[in-house]
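For reference, the structure is listed below as structure tokens.
All protein chains but one are shown at their positions in the complex.
Chains here go by letter, A, B and C, matching the order in which they are written, and residues are numbered from 1 within each.
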Amino acid sequence: MPVFAQIQFQLFPERASTTAERVDALFFFLTAVTGVMGLLVTTLIIYFAVKYRRRSEHDRTPRILGSLRLELIWTIGPFIIFLIMFVWGASVYLAIAQTPDDAIEIYVVGKQWMWKVQHLDGQREINELHVPVGRRVKLTLTSEDVIHSFFVPAFRTKIDAVPGRYVQTWFEATKTGRFHLFCAEYCGTYHSGMIGSVHVLEEEEYHAWLDRRAEGSPALEGRKLFLKLQCVSCHTGDAQGRAPSLEGLFGRTVVLQDGRRVTADASYIRRSILRPQADVVAGWQPIMPSYDRLLADEKEGLGQEEAIIRLIAYIRSLDRDQTPVRTEDFPPPEVNPATSDKMTR
Amino acid sequence: MADKSAVLWHHFDDLSHQHEANALGMWAFLATEVLVFGALFTGYAAYRFSYAEAFEEASSRLNVLIAAVNTVVLLTSSLTMALSVWAAQVGRRRMLVWCLLLTALLGTAFLVFKVVEYNEDYREQLVPGLAFDPGKWKDTNPAHVQLFLAFYYIMTGLHAVHLTVGIGIVLFLALMAWRGAYTPAYYAPVEMWGLYWHFVDIVWIFLLPLLYLIGRHELSDLHL
Amino acid sequence: MSTVLEHVPQAVPPPAQPQVHYLNVAFGVRSWLLTTDHKRIALLYLVSVTLMFFIGGAAATLIRLHLMTPNQAPGSGLLTADNYNRMFTMHGLIMIFFFLVPVIPAVLGNFFLPMMIGARDLAFPRLNLLSWYVYVSGAVITFWAMLRGGTDTGWTFYTPFSTKASHSLVVPVLIGLTIAGFSSLFTGLNFVVTVHLMRAPGLTWFRLPLFVWSLYATSVIILLATPVLAMALVLVAVERLWGVGIFDPALGGDPLLFQHLFWFYSHPAVYIMVLPGMGVVSEVITCFARKNIFGYTFVAFASIGIAVLGFLVWAHHMFLAGMSVYASLVFSALSYFVAVPSAIKVFNWTATLYKGSVWLQTPLLFALGFIGLFTIGGMTGLFLAAVGLDVHVHDTYFVVAHFHFIMVGGTVMAYMAGLHYWWPKMSGRMYPEGWGKLAALIVFVGFILTFLPQFVLGYLGMPRRYASYVPEFQVLNVMSSAGASILAVGYVLPLVYLIWSLGYGKKAGPNPWGATGLEWQTPSPPPPENFAVTPVVDRGPYEYASSGEIEVIGGGVPEQAAQAAVQEESHGR
Partner (left out) sequence: MAERIIPPSTYYRVFAVLIALTFLTVGLSFLPIGVWHTVGGLFIGAVKAVLVALFFMHLIHGSKASWVMIGAGLFWLGILMVLTLTDYLTRHWLLY
């Protein structure tokens, strides 16, 4: 038995959004109608094939040319059924295409082969999306290279991310949990690897998640400083930078030029900012200037330590591939993307 | 006189049946040609609506004088082609040969003018990828100007390819006519390829307004 | 209300076995490669498309083998991700452009269209031969490119992936396909002119066999759609080579323009692929039920209706591509319109069986298989055409299952039906009936097992073109792969026994099925000129009934248009 228990087998996808309910209702309707019609046709065929099977070489058959009445029935009948299907399908679609105004807005950028998610308050995620249950979420999508398609089967949500323009869709999750996120438009070698998950959280959990890096949170403010103070001009996320990448630094062991090994904790980072020459990382030039007395901002009423805490919080939150690009290649658009829906000018 | 049995294929009843088939075949082919160019026209239309200003601006920089002269040249070649068909129908062999040669000559003249024009476009920095100066386009988006120019080259280029094929065929017809292959009873190839030639002309008739005339030209642009 | 017609259908007096037929009239490679006989060209095509089918099938085999495991760890699995992508691209391209588009028109159509209308050949025999050479050169170029690495764009060549991102041999493949497009163009041109001008005396439009109607409709689509595909592909090639920006968003272009142009061809092309199959089914059903087709005019005009309406629906492939909402709705509605003529056909075929003398031979088994599987495939098309539902199933295995049901379950089945039906005429030999029935059964079972699970997979959300998938999809994938191996047996079997029958099959008389079509009124295999004397036609195509009585069913007036057509139009073309 354990062997069977291990086999994961499903016949029907989980249903975890309001859209899913509408789409499934339509699906059941279509299945029922086509099921009946299909059965009708196959039954008739089998029945005729058996009842009128050839019994001898010399079977005689009548000359039946057709019947206008029958023809009309089976032209107009299906046509009416088809119209119902169309109207129903269109109404489901309109509900999906009409994006609500009171929704949480999230920006999604497809790129070979990852999904970069950016929340309005600045958090970024890769191949993950955290959303609260029971709230409408509006997605605005674009792509950096080729066409991708954002697909969450459990939500019955899918939309192509087209380079050069924004497209929108929305959903409202009805269940907490973790759901698959797929790229559904073929986009090259690792198209099938461009997958991730959507985490639907309870409202409080979601806020807790948000607070870790949310608006007004130290991490987010730190990110702003990181950009303002131009740290990013040396600490780029990639190997080309003049300084080591800070992604995933927190808590790691760092080897210094003089052979010491230190743990990158808060105080190490603080020292690195205030007196960079004290702990030079092995393999790097000691070019980092000291930021002592440069961090405070009188106008904002921001003290130096406060700033350092924020920077630390930010560095702590910094995951793989999250270093902002110097020019922020895909900032959230200022205008409502819906109105710039026409081809990009 | 051409030997009837030599030009009648075995599966047709008679020459007029065969003639009819050839003409119909050519018409069917022209229907597909309508869609060959139609695909380009559709793409053009989509962008024309989206980027109207850039398209008009770019169009008004093209050389309308050469285009007008070329239109006259091509229409004249259509006239001579029509006359060749008539000459074939009434059996005037010398006129047929001369008209066909004239048609080919006019077609060639068109191509020569076209090359002159491309060359001028090149000097005027109107060739995306080869010679294009975005700085020259102040009021419009140079990217959209490039789109217009891409359509300009692809459409006129495809037209020129068709014309080149046509010239080859017309020359071949002239050779055959000179050898006396065509008679009032059998002139289907002249008629058939005449249709093709006129079609290529019609395409140009539409390219002229779409590419050259959608924006306003100034008389001073003509460099007369 | 009933009318008595003078003629009672009769068995055609079998002409004496001819000394000369199209196969033995000349020998040697030259006599084949330079032939202008439509029958020989049909055989050239037969060999080529069969080869293509098995190459495409080999690619399908690799696809299914690879998908037996989820392959989630990089490097695991039979193929690398890149090779998998190239494999399904090659599979789709070969199966569509080199197999399914030409298969019925260029093989069965080429052979039988002239014979069914009592002509000696197609209108342009040399163009016909040229079409085969063009087809072969297109295939050679495409294969050359595939052997050197192939392309990984999918058969749809979506920009900007195909123009900018793909690092494979896109341009050579595009060239090969464009060339191959000309070959179907030539065939279509030939058919249109032939049907217009080469009909035998007395063969009015409404006496044409339905296979001819469907080929005519197909040819119209080919003529009007193929040029747009050619241009779309040329534009991709131009863009890829010179970066002119027509589809490049960075330069103001719109990737959707390519999709519009591509689907303007490729949706009608699906009807290019299914209409000839429908024609074959009409022939086979009437013959093996020994009945007039029910509602001749409706079936005939349904073909024309599909040809016209089929052009109005292309953007149902683009519902989620960023098209305007308004356009999505328009195209969804139009997609339902085009389903109506298909429904008409299915119902009329079913009604034709009523009170027939149903002879369950291999061709009929395949034809009935066609009706069942086409109905399922078509009805799932209705799911896809509902925009709201397409949001979920677009680009999943639901779509893959939909089109395999129609194209493999439908058209390939119809092709098998036609091949078995006309095999005696083409080869002069009967195929072994028992083996034929077995093959039909195996294909049917294998098919259902292969593609039914894919509907479930699709609704579960497995995207198509996935080299790796999440483990919960594995069971259904294994089922599908198992089915595919059964299917392979079902396809190899006919290859074997049909070849065997060439040498050892029973000799077939001119009309082994007792069919009424003109093609059966001449010896098997037919003489080079098809008919010793040009036949004169004085009746409709399916006068199988043994009594002249017109029986009325359904309680209404008998279908008057058909009746009038049969009786009144007795003048030549």
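Please note the rule applied: a contact is a pair of C-beta atoms (placed from the backbone, for glycine too) under 8 Å apart; a residue touches a chain by one contact, two chains touch by 3 or more.
Treat the numbers as computed from the prediction; the structure is a model and nothing was measured.
Per the touch definition above, the residue from B:Leu8, B:Val127, B:Leu158 or B:Ile214 contacting the chain not shown is B:Ile214.
The chain omitted from view is touched by exactly one of B:Leu8, B:Leu30 or B:Ile169, namely B:Leu30. Against the chain not displayed here, chain B makes contact via residues 16, 19-20, 23-24, 27-28, 30-35, 38-39, 41-42, 45-46, 48-50, 56, 64, 67-68, 71-72, 75-76, 78-79, 81-83, 85-86, 89-90, 184-185, 191, 194-195, 198-199, 201-202, 205-206, 208-210, 212-219.
Residues touching the missing chain, restricted to chain C, are 196, 220, 224, 228, 256-257, 260, 264, 311-312, 314-315, 323-327, 330-331 (touch as defined at the top).
The rule is simple: only the chains that are shown with their structure count from here on.
Our note on geometry: chain B versus chain C, Cα centroid distance of 36 Å, whole angstroms.
Inter-chain centre distance (chain A to chain C, centres taken as mean C-alpha positions): 40 Å. Each of the following residues of chain C touches two or more other chains: 250, 252, 254.
Across the assembly, chain B contributes residues 50-51, 141 that each touch 2 or more other chains.
The part of chain B that touches chain C in the complex is made up of residues 9-11, 17, 20-21, 24-25, 28-29, 31-33, 35-36, 38-40, 42-43, 46-47, 50-51, 128-129, 141, 143-144, 146-147, 150-151, 153-154. In the complex of the two chains, the chain A residues touching chain C come out as 7-13, 19, 22-23, 26-27, 30, 34, 37-38, 41-42, 44-45, 48-49, 52-55, 59-71, 74-75, 78-79, 82-83, 85-86, 88-97, 112, 145-147, 149, 151, 153-154, 156-160, 162-165, 167, 180, 182-193, 195, 343-344. Listed in rising order, the residues of chain C touching chain B in the complex are 119-121, 123-125, 185, 189, 192-193, 196-198, 223-228, 230-232, 235, 238, 242-246, 250-254, 257, 260-261, 264, 529.
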